[in-house]
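All protein chains but one are shown at their positions in the complex.
And now, chain A:
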């Protein structure tokens, strides 16, 4: 490959934040994930690509503890962990920003950012400290698109909702942020804002997994790319080692020249 040195420096100097080894997951008789290996590094954006049904959503739900894995090991910051529920994942510092956003429309921005982890004084909610923390986080991410942290989420645009969802992940000092197609339903300007935000997220030291169908987004923001094909990881490489055509081949056939799955792996 053209830049072998770069690839060795990233993988030897940096310890992966999340490391999956031989992860399997079935729903009844259907095996959705086969022997998945994946490394996600701090300060890097890893684009997770794959066709519909390749297992992207299942993989992130497994990492998030919504559908715990059947077998294989999950290492978080070098330690083997068991993630059996959303709370386990949150405790480790894994935050998922879902495609359908998982925000409550009838609550305001602050209330959504602290949902499930409200700050209290005695039994009373500590609204003041929550609002201050929310403002700080939004300022840290240089968010300029929100007019008030006390407006209801129902009044926000798609890009603003995405911003709130991402800021929520940052608020929790998370180490790994997983974004499920954050730009799928957005216009040009809003996509720009979200991509900038994703970049800032990595630049502030977070490990970022970015799921997308959009090749432009991948090459614009990602440091690494992991391609899933029929539930298997076809490749998990630095972005500098692949071009657009190769990524598309990996998505559609699981192979691209030297890269990808061995032909016999695809037989069963």
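Just so it is clear, a contact is a pair of C-beta atoms (placed from the backbone, for glycine too) under 8 Å apart; a residue touches a chain by one contact, two chains touch by 3 or more; residues count from 1.
Definition applied: contacts and distances are computed from a predicted model.
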Record-based protein name (UniProt) of the chain missing from this complex, from "NADH-quinone oxidoreductase subunit J", "Imidazole glycerol phosphate synthase subunit HisH", "Xylose transport system permease protein XylH" or "Regulatory protein YycH-like domain-containing protein"
"Xylose transport system permease protein XylH"
Where the complex has a chain not shown, which of A:73, A:155, A:204 or A:252 is the residue touching it?
A:155
Looking at A:138, A:197 or A:261, which makes contact with the chain not pictured?
A:138
Missing-chain contact among A:32, A:45, A:90 or A:179 belongs to A:90
Return the single residue from A:103, A:207 or A:227 that touches the missing chain.
A:103
Touching residues (missing chain, whole complex) on chain A
66, 86-87, 90, 96, 98, 100-107, 111, 115-118, 120, 123-125, 127-128, 131-132, 135, 138-139, 143-151, 154-158
